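Here we show just some of the chains, and they stay where they sit in the whole.
A, B, C and D are the chain letters, set down in written order, and residue numbers restart from 1 in every chain.
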Amino acid sequence: MSSQDKAVVQENTGKTGDKVFKFFAYAAGILILVALAAVALFLLFRAWPLIGGDQSANAATVESFTGGKAHNFWQYVGPLVFGTVLVAALALIIAFFIAVGIALFISHYAPKQVAVVLSSVVDLLAAIPSVIYGLWGGLILVPAIGPFWNWVATYLGWIPIFEGPAASPARTVATVAVVLAVMILPIITSVSRDIFQQAPRLQQEAALALGATKWEMIKLAVIPFGKSGVVSASMLGLGRALGETMAVLMILSPGLTYSVKLLQASQSQTIAANIAAQYPEANDLGVSTLIGTGLVLFIITFLVNFIARKITEKASV
Amino acid sequence: ACGDNTSGSSNGSSSSSSAEKISGDFQGAGASSQQSAVEAWIASYQATNPDAKIAYNPVGSGAGVTTFLTGATAWAGSDASLTSEQVDKSKAVCADNTTAFDIPAYISPIAVVFNLNGISGQDKHLNMDADTVAKIFDGKITKWNDEAIAKQNPKVTLPDTAITVVHRSDKSGTTQNFVSYLKDAAPSSWTYDLSENWPNEVGQGGKGTSGVISTVKQADGTIGYADASQAGDLGTVALKVGEKYVPYSAEAASKVVDASPLDESATGENRVVVKLDHNTTADGAYPLVLVSYDIACPAYKDANTAKFVKSWLTYVVSKDGQDVAAKNAGSAPLSDTMRAKITKSIDAIKTE
Amino acid sequence: MTSANPTEFSKVKQPDFDKLAPTRSFIEARKRKDIIMQGLIYVAFIIALIPLISVLWTTLFNGIKRLNINFLTFNMTGVIGGNPTPSGGYGGVLHAIIGTLEITLGAMVISIPIGLMCAVYLVEYAQRGGKLAQSISLLVDVMSGIPSIVAGLFAYSMFTIFFGPGTINGFEGSVALSLLMIPTVVKTSEEMLKIVPHDLREASYALGVTKQRTITKIVLRTALPGIVSGVILAIARVIGETAPLLMTAGFISSTNVNLFSGQMTTLPVFVYQEYSKLSVTCPASADASCVPTIPMERAWAAALVLIIIVLLLNLLGRWVAKVFAVKTEQ
Amino acid sequence: MGQRIDVNHLNVYYGNFLAVEDVNMKIEPNKVTAFIGPSGCGKSTVLRTLDRMHEIIPGAHCKGEVLLEGKNLYAPDVDPVAVRRDVGMVFQRPNPFPTMSIRENVLSGVTLNNRKISKSDADELVEWALRGANLWEEVKDRLDNPGIGLSGGQQQRLCIARAVAVHPQVLLMDEPCSALDPISTLAVEDLINELKGDYTIVIVTHNMQQASRIADYTGFFNLKAVGQPGHLEYFADTDTMFHNPQNEEAERYISGRFG
């Protein structure tokens, strides 16, 4: 029977297709491992003079970078790590709650038409390139947000992080955190929204039928379902905040201290922005030093993600 | 190519009409300070050499020199002269066992700009001596109505506004030149080591000249330093030279360069490095200047590149070239005496 | 064996439901909490609108001034200071538009297949809790934190090794951007693949469909709208990159359409460079046609062009998502 | 005590689509009322209007009155959350909360109303509810295992346990036994019989034997044609419905008796 023969032919093609596809899937996974290993090796290789090279030359490089404030690599990278984590964490804290709020608003509160419009608005926000955020942050937000920070410094100044006087212009960690929050907010929102919208109807109905209010329904049936997705979206956002260069560079007045005075200028700097600021004028050893800081950022990102992973694993068991 | 702004026919002025037309793709990279000038140079140069496609990547002096030393670019722009190490290294890229040389190509006054309600404005000046400037930028003077400032500006009523110092946040030739002036002219008030990075924690930092200018504009009571062409409608400081206060100007900047000796310690052939005399008392000189160099080889592995570099640098330092830059980038044109020294080095480029 | 026991219920004393009944104040508190949460959620939304409107408005307001046909159809050759060019404009971004599109397309071509296949591996092939899968997904997260400038340095060094020192071209930029784009593609696609109901896979397998066809025709197809919006997120992530492109793709004022050779300007680099210039000097002799503030005006106009491109891309994605959406009620 | 429900001139819509038309019926307190009828005739839809679950579907709404002990559920001042607290519901597909253990699933409704429930009260309640759903013996050793680890039938019984644990006045069940084996079905039917002493029960079923076994009253829904709105064709006490129906359509439907 001819249909039988055909079926046999089909089987074979299907099988090869299966194998090839599986091969590509595995290859893609491995390629990512390889790419990342290559990046790590590259960083290590380029940063090697820091470890294996002439230490007095390294010290001189660091001194030239810091105007003599730091004398070795660790003194240099320490405040940078602090600043990077501070800025990114603040941005994530600001963005996370608002993002989850908007995602819920779109998925569960807004009427359908409004939700559709809002979704596109959020997607659009996600799509605004970071150089534009840099321009906007540096030229529009900094003067606009000044009075607000002044108010905060005046009335909440007793909280150490809000200690005044607020810098004018407000090229501070606080302002940068706001801009980064705006940048990562749509990423978290967009992914969370998609997941919340997929939360199973059945369980939501079960919650409502038990007499849950809308918020309780969300707590019972939506958030548990979306939790891991929201966390991984947040990690995506955090990653971007940790690595964002231009916006920080164009807005922040940097400094190399371990200070949490968010409203004052010249307190902190992020690793990524620091590389961008120093790279153009750096010599070979300078570039090595900068790449060394990049390696440290790489390790931080690794640790942050590792810890986040452990936390969610625990939570989901 | 597509989208090119075809130049009008009127443009082919005399300068290099006799020279052979250059064609090909050529790359330069380096100092961002030169960017505006280089863009103007490229545009004018291409008017007479329409087949030369030139790209200048303003990645920064350090990266520019590094790239040049790999042989990837024909020339580099740099705010700093070559180190002797770099001169050594250049043997690898320059042909015939020659070493790279640097020549001044772009001289620009650095303005000390400020924004002070009711006082600053286009072409408005405050008088200050180097010591006062140093103290302000070191955070020792914190109010605009400080005695030190008021004394030098008797006709101005200064407000009780706090001073916000604005400096560069990135590694910068401008910073290096600025602090070098402070160190030379006010050694007792400015004790930091020379560096391209801002040495203290006073005030705020801005990325690039644009960052400094926009920061200064964003608040009352700010003071910063930047390439003078960007001063715009900000107030600027007239620096005390000898007994007079001199506001920045292109001519005043040229004067200090002319009045400065060449740096004898610069080792290597053909190099023209200016050792700025920040303590000059020459009449009408403005001592706060950025000198940016072009770096090239006396001999190239590729003859076409050599031909291009020679013709290009000749144009850049020519009166025409310097005028174009002065007009469009606000730089100070090279004086004829300086040009004579430079031309010798350019002429040394072997094109055969 | 489980046996039917009609009196199961009465085996245990019935709990005291009065004790368990909610108090009036507790019900009120719950209601209040519900309203407060709703209020907070609305507030969150309004807060997010402020920056969005501000960014868009600023860009539109500042950018519209120089956005015209001339700006879109010419490049920056022959532009001297603030003077008008022979073509009658003040320079344009044609070269940067071409550069942005080509480099981004290059990055997409590299990262979408890799990212998507990696997500397929993680969701469809990897064993749950397997070592390899765990390390890959951890490393994907780590990868999303690579600063863009490090990606640029990496691509630059890699091309130096393979193609000689100082190699700069558009494709190098694409490679750098891929490094930034892949994690977003992987993560978003992974999430989208995960929520495709298992039922559908089973239904397909039961029809004698191979795993590959099940994945491509059912799983990917069902997840497509989500994947498309993830990809757009990823594009948006990289289309605004500046620092790595300056290093890898370079900067040039003329048009270069060859992705694989010669420097290429992209819109964000253009925006950043114009912003860096801030203003130009107009000679004292110049007439009103010399515009000293032209660099900033060009920067905003180019930013507007960039937003419009991204917007169009978004609309395209939205359209794709709609066409391929999971069809619900008519 | 159970409460009576009167449905007056109820029209139920999905957006503009009129799904069920002009339903009028009286659901007696402490009795079991069954809804039967062909697929798509609107049994589930009507059931869901009785605890205002219908309106959570976007665009879905209804016109007419549903009176619970004379009080209109759809009056403007009525809080749907409160309605759903008094009127429990069990769905066609089992839907335990996937992140919760068996125990937490059973308690999930109660903890909403009363956060500070003591451990012993909770234990008592869990056992009572699970026994009622004939699930206790099977799960008593693994109360802390996740609820979705159970088989389909077990899951459905868990959902019933969850619904009765909040002790509603009225219990709505949408084909609660369609995923259950006979033994579990019997247990649930017994449970229904037992519960009707305290509650009013409305059940949708495709199984006419089940309806005739447990229901006191039966409503037969029908629809004239596909795409047309469904309607309540005939409502009668179960005896009449199954042995002496005064309605031709109902007669025809029931005489194809099987189940």
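Keep in mind that, in the parts below, a residue touches a chain if its C-beta (ideal position, glycine included) is under 8 Å from a C-beta of that chain, and two chains touch if they have at least 3 such contacts.
Note that the structure is predicted; figures quoted are calculated from it, not measured.
For the full complex in this file, the chain formula works out to A x1, B x1, C x1, D x2 (one representative per kind shown).
Note that in this section only the chains that are shown with their structure count from here on.
Here the two chains linked by the largest count of contacting C-beta pairs are A-C. With respect to subunit C, maximal separation of chain centres occurs for D (centres as means of Cα atoms). In this assembly, the C-alpha centroid of subunit A lies 47 Å from the C-alpha centroid of subunit D. Rounded to whole angstrom, the centroid-to-centroid distance between subunit A and subunit C, based on C-alpha atoms, equals 13 Å.
Across the assembly, subunit A contributes residues 139, 213, 216, 249-250, 276, 279, 287 that each touch 2 or more other chains. Annotation for subunit B: residues touching 2 or more other chains are 32, 59, 63, 214. Chain pairs that touch one another: A-B, A-C, A-D, B-C, C-D. Contact residues on subunit D toward subunit A in their complex (touch as defined above): 51, 53, 56, 58-59, 81-82, 84-86, 88-89, 91, 93, 95-99, 108-109, 112-113, 159, 162-163, 166.
Subunit A makes touch with subunit C in their complex at residues 14-15, 17-18, 20-22, 24-29, 31-33, 35-36, 38-39, 42-43, 46, 97-102, 104-105, 109, 118, 120-136, 139-141, 144, 182, 185, 187, 189-191, 194-195, 198, 213-216, 218, 229, 232-233, 235-236, 238-240, 242-246, 249-250, 271-272, 275-276, 279, 287, 291, 294, 297-298, 300-302, 304-306, 308-309. Remark: subunit B residues 32, 59-63, 66, 79, 164, 169-173, 192-193, 195-207, 211, 214-215, 218-222 touch subunit A in the complex.
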